[in-house]
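Take a look at the following structure, please.
Only one protein chain is missing from this complex, and each of the others stays in its spot.
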Amino acid sequence: MDVGLYIGRFQPFHYGHLSAVRFALKKVRELYIIVGSSQKSHEPRNPFTAGERIIMIRNSLQKERIDPSRYLIIPIPDAIGHAVWTAFIDQVVPKYDIVISNDTLTLQLFREKGIKTLEAPLKDRSKFSATEVRRRISAGENWKELVPPSVAKIIEEIIARGRFEGLE
Amino acid sequence: MDVGLYIGRFQPFHYGHLSAVRFALKKVRELYIIVGSSQKSHEPRNPFTAGERIIMIRNSLQKERIDPSRYLIIPIPDAIGHAVWTAFIDQVVPKYDIVISNDTLTLQLFREKGIKTLEAPLKDRSKFSATEVRRRISAGENWKELVPPSVAKIIEEIIARGRFEGLE
Amino acid sequence: MDVGLYIGRFQPFHYGHLSAVRFALKKVRELYIIVGSSQKSHEPRNPFTAGERIIMIRNSLQKERIDPSRYLIIPIPDAIGHAVWTAFIDQVVPKYDIVISNDTLTLQLFREKGIKTLEAPLKDRSKFSATEVRRRISAGENWKELVPPSVAKIIEEIIARGRFEGLE
Amino acid sequence: MDVGLYIGRFQPFHYGHLSAVRFALKKVRELYIIVGSSQKSHEPRNPFTAGERIIMIRNSLQKERIDPSRYLIIPIPDAIGHAVWTAFIDQVVPKYDIVISNDTLTLQLFREKGIKTLEAPLKDRSKFSATEVRRRISAGENWKELVPPSVAKIIEEIIARGRFEGLE
Amino acid sequence: MDVGLYIGRFQPFHYGHLSAVRFALKKVRELYIIVGSSQKSHEPRNPFTAGERIIMIRNSLQKERIDPSRYLIIPIPDAIGHAVWTAFIDQVVPKYDIVISNDTLTLQLFREKGIKTLEAPLKDRSKFSATEVRRRISAGENWKELVPPSVAKIIEEIIARGRFEGLE
Partner (left out) sequence: MDVGLYIGRFQPFHYGHLSAVRFALKKVRELYIIVGSSQKSHEPRNPFTAGERIIMIRNSLQKERIDPSRYLIIPIPDAIGHAVWTAFIDQVVPKYDIVISNDTLTLQLFREKGIKTLEAPLKDRSKFSATEVRRRISAGENWKELVPPSVAKIIEEIIARGRFEGLE
C-alpha cells in the first residue's frame, strides 16, 4: 500500500492512537493523519482545539522518533452532512489507497464510496480511549498514564488555564 | 385549493406517509413533496440520504399509479435557524396555498407566517411512524409490513451494505 | 444507459435546454435534471429563483408531453468549493451512469471523479443561450422566440413585477 | 472602565438580567448588550427569536428609564466553533475593556484571549433564571413574576399565537 | 406608520444617510437601522467592519441629538441567496410596516414579499454617496466634507492604522 489515511478526533491523542499510528506505518509508505471535527473545542466531548491536537500529535511522534517525512497532519472540519464528508477529505488529500480508523461511521462512509478500509487494532480499549482520558481529567483521577508525556504537558497547561471549568 | 406542500423527513417513507399523500392529493390540484433535513444521513434518527428518500417516494407513488404530473419531490436542507427555514422553502417553491404536515413545529412555523396549514390524518400512528420503522430495523423485528414494497427493496439493499452497523 | 444527470443553471430554461433534454432521454431510461446554483436569484446572471426555474422546466416538459415518470427535477445549491460539489449532487441522487451538460467545468469535475460524461449537442448556440435570453430581456428585444411558451408566460409575470429593474 | 460587553442568550430576558445590566452600567460608561445564539428560536431551550429578545430588552430598559445613549443591543449568531466565536463579536463591537456574563464558557473563552472578565452577581439564581421561566411557561405555572411587565406582555402574545405548542 | 426599517451598507455613513434617517423618522415612530453585509470589511467596496459602522451611526445620531429611544441599529450579514435575505432580517426585527432604502435590489426584494417600500430622497447623489467617499479617501482628496465630524474622526483613525493600504 502506498498511501493511507488515519482518521480520528484525537480528543486527546493517547497511547491507543500512538500504537495505531505505528500499526498504520507498517501498512503504508505514507500516512495522512486526519484531525476530524477540527472546528470543535471547549465542549465536554471536544475540549481541545485543532491546533492543540495537531501539536499533541506532532510532539508525540517526534519524541518517538517516527520519521516526519512519512506523515502529514491535516485538520478537517465536520461537513454539513455525513454523505459529503469524505469529499471534504478528498479535497485536501488527493490520492490514497486505504483508510484506517477506529470509528465505525467513518469506516462505513468510506466503504460506501468503494474505498478500502481497515480497523486499527486497539489493545485495552476500555482503558486507552479518549472518553476515558476526558472522564479521568474531569474526575481528577490519574489520566497521565494514558497519554504520551508530550501530550500530558500540553493538557496540564490547558487545565491550568481553566479550560475544563468552562465546560458543562 | 390549487397548490399544496406536504413536508416531512421521510426517514423512511412508510404507509402513513403514503396515505397522507393520497389525502393531500384530494385537497389540492398539485402537491410539492418537501424532503426536509436533506443534508442528513447516516445518523440513528436520519439513516437515509436525500437521494435514497427521493427514490423511495418516487418509486412508491409510481407503483401506486399516482399521476406523476400532479407532484414534485424537492429536497430542502435544514436552515441555520427555524425562523428562516420557511424562506428556504419559498426559494424553491414559488407559490402555494396550504401546508400539510404531521410535524407540529413545521405547522407552527408556517402559521406564524400567516400561511394556511393542515395536519394530515395519520391512522394508527404508534405503528406507522418512521421512529417505529427505524426501531424495528435496529431490533431485527419485522419492519417490512410498515413500508411499501418498493421502499422495502431499497432499505434491504442499504442494510446489506452495512449502513445500520455504522450508526451509534 | 440506465440513469443520467442533466445539469444546468437554467437562467432561464430555453429551447436549447429542451432539445438537450430530448437528446438525453434518447440516451438514458431515466433523467435527473439538476437545477444548479439553486440558492441564486435576483442577480444579472441569475435572475430567477430555483422555484421559478423548476416550474419553467416542469411546465415546458409537460406541454411537450414528455413522460413525467422518466425525469426528476432536483435543485442543488453551489458547494463551498468546486472539488466537493459533485458530492453534494451524489447526496440527493444515489446512482447514475452518465452526466450530460454543456458546462465545461461541470464536465471536467465529473471526469476527474472517473464518471462518464457527454456534452449535449446545442444547435445554434449563439442564439439559444441563457446569456442571450437575458441580454434580450434587458435590452427590450424579442426574447420570446428563444423559450418555450410556458417559460415565456412565467418570465412575463416576473418582468411585470419589476424583477429586472432591481438588478444592477 | 470605558466600554463593557454584557453577553447572554436572554431566552427570555428576566429580572436577573435586568439587575445584571444595572450592575454593569455602574462599572462601565457604555454597555454593548450581546444577544447570543441569535439564529436560534422555536426550540425548547431557545423559544424566542432574536427580534423578540431585542424588543424585550429595549422595552424593559426604556421602562426602567435607563439612558438609551449608554447601551447598544447587538445580535450575534453562534460561530462554527467556540474558538472563533469571540472573533465574531469583535467584528461588530470594535473595542471593549471588559466582558460581563453569567455563562462560564463565555467567560472562559474571553479569558483565554487575555480579556478581562467579570461574573455578574445574580441574586436568587434558582428563581431568576431563564430555564426556570421556560419551565414555568411550559408547566402553566406563574412565570410573570420573574420577568419585567414589558417582557411579560411580549411573551403572552407569543404564547397566544401557539409558539409553545410547536416545541418538543 | 409605526415601525420602519432603514437599510444600507453604510460604507461609510455619510450626510446623505443622515438626511435619510431624518426623513425616515418623520414617517415612522420607530426606526430600525439595518447595517447590511455586516460580515464584510477590509475590501475596496466594504472597508469598514460592522462594529465600526455601528459606532459611526450611533455617534452621528447622538451628536445630532436624535432621540436614542426612537431607533435601534442592527447588523445583518448577507444571506446565502437574495431570496432568503428578507427572512434573515425578519428574524431579528419582529414587525415593521415599511422599508426605506436607496438600494433598488433591497426595495425590489421587499416589494416581492408584499411589503410597503419607500425610496429615501437623496439630495446631490453624485456627491453624497459612499462610493464617492471611498474614491476620495483612496485618491487622497477631500472626503471629510461628505461625512459627519464623528464619522470623520473614526475614519481618520482607521486610515492611520493602514487599513486602506491593505486593500487591492
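Each chain gets a letter, A, B, C, D and E, in the order it is written, and its residues are counted from 1.
The criterion applied here is as follows: a residue touches a chain if its C-beta (ideal position, glycine included) is under 8 Å from a C-beta of that chain, and two chains touch if they have at least 3 such contacts.
Small disclaimer: the values here were computed from a predicted structure and weren't measured.
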List the shown chains that the missing chain touches in the full complex.
A, C, D, E
Which listed residue, A:41, A:86 or A:108, touches the chain dropped from view?
A:41
With respect to the chain omitted from the figure, which of E:19, E:39 or E:59 is a touching residue?
E:39
Contacts of chain D with the absent chain, listed as residue ranges
79, 81, 83-84, 86-88, 90-91
Just checking the interface: what residues of chain C touch the absent partner chain?
80-84, 104-105, 107-109, 111-112
Which parts of chain A face the unshown chain closely enough to count as touching?
38-39, 41, 49-52, 54-55, 58, 62, 68-69, 72-75, 90-94
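We adopt the following convention: only the chains that are shown with their structure count from here on.
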Counting only C-alpha atoms to place each centre, which chain is farthest from chain E?
A
I'd like to verify one number: the distance from the centre of chain B to the centre of chain D, where each centre is the average of its C-alpha atoms, in whole angstrom.
37
Just curious, how far off is chain E from chain D if you go by their C-alpha centres, in Å?
26
Which parts of chain E, given as residue numbers and ranges, touch two or more other chains?
81, 83-84, 90-91
